[in-house]
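Written out below as structure tokens is the structure these notes cover.
Our next item is chain A:
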Amino acid sequence: MKNVLEIKDLSLWVKKTGIQILKNISFGIERGEVVGIIGESGSGKSMTCMAILQLLNKRIFNINGNVIFNNSDLMKMGKEKLKIIGKDISLVMQNPMTAFNPTLRIGTQITETIRVHNKMSGKQAYEMGIEALEKVHLNRTKELMHSYPHMLSGGMLQRIMLAITLMLEPKIVIADEATTALDVNTQAMVLEHFCQMKKNNISLIVVTHDFGVIAKLADYVIVMKDGEIVEQANVFDIFDRPNHEYTKQLLDARILTGGR
Partner candidate 1 sequence: MIFYIGRRILGLLIVLIGVTILSFIFSSISPVDPAQAYVMKNIPNPTQEQIEAVREELGLNLPIYEQYYNWLINCLKGDFGKSLTTRNYVIEDIFKKLPATLSIVGMAMLWIVLITFPVALICAVKKDSALDHAVRIVSIIGVSIPSFWLGFLLLLAFAVFIPIFVVVDFGSLRSLILPSLTIAVPVICSLTRMLRSTILSNLNKDYVVYAKARGLSNSTIMSKYVLRNSLPPVITALCQSFGYMIAGSAIVENVFSWPGLGNHLIHAIFGRDLPTINGAVLILAVIFVICNLLADLVNNLINPRISI
Partner candidate 2 sequence: MFRDIIKNTQAMVGLTILLIIFIFALFAPYLAQNDPVDVNPVLKFKEPSSNYPLGTDNLGRCVYSRLIHGARYSLFIAIPILFSLAFISIILGTITAYYGGLFDKILNVICNIFMAFPPLIIVLSLVGSLGQGMINIAVSVVISMWVWFVRVIRSYVLEEKNKQYVISARISGCSDFRIILKHIMPNTMPQIIVYFSTGISGIILMISGFAFLGIGIEKGLPEWGAMLSDGKSNLYSNPQLLIYPGVCILLTAAGFNLFGEALRDIISKEEG
């Protein structure tokens, strides 16, 4: 099967200091597949996501490599990449409390996102926003649309973020530690939504340091350390026959801390 997204030899340096953050990252993801990226903090997991989404400031970083989506290289695209990022590749952030603009109403932030990617009137976008919020089981949606982010809880904001993602019908969803900052109930809810996405043939890149999440979702696992991929394999192989010393350490640490 052909990969939806293919990352080839992605390398990243900080311009000023010359420090290399990512070293030759390469992997692919198939339609409906879930790729889990695991590693300790500072291993370059989040940076990989940011590089895929073209969110890194080229004034600060030197970026090399290819990010191929639909036969075209995102790295070489100009403005037209904005049609893909957000629409076909969507991001779910780690901390919902800080992910929304505190000075704009939730409704504004939802409808402006819709209207960037679809030609429709403000009213249509509003209806679509309401519908999306209902899909993630939120109540009193009209009130929500009218609220400012600081009036809502982290769990609600996380659902809103999921609603925005689902509403755009992306091919790939990148979840950067999307469950880390949440309480257990909301975590379960978010994971449930991810499973649902997987069933709908959406590909997922799940960044986490929690093997529990990996075990529940991932088909394929990438282990990162110090900006490099030290091991990548099928999820069963990783759990049953870890090759790399570091992977073993991570798995052991999970048992020590009473992980699942």
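By definition in this document, a residue touches a chain if its C-beta (ideal position, glycine included) is under 8 Å from a C-beta of that chain, and two chains touch if they have at least 3 such contacts; residues count from 1.
The set was built so that all candidates are chains of the complex that A comes from, given by their letters.
If you're wondering where the values come from, they're calculated on a predicted model, not measured in any experiment.
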- Query: Between 1 or 2, which touches chain A here in the complex?
  - Reply: 1
- Touch list for chain A against partner candidate 1, complex: 50, 53, 55, 59, 82-87, 90-91, 93, 95, 98-104, 112-113, 116-117, 148, 150, 161, 164
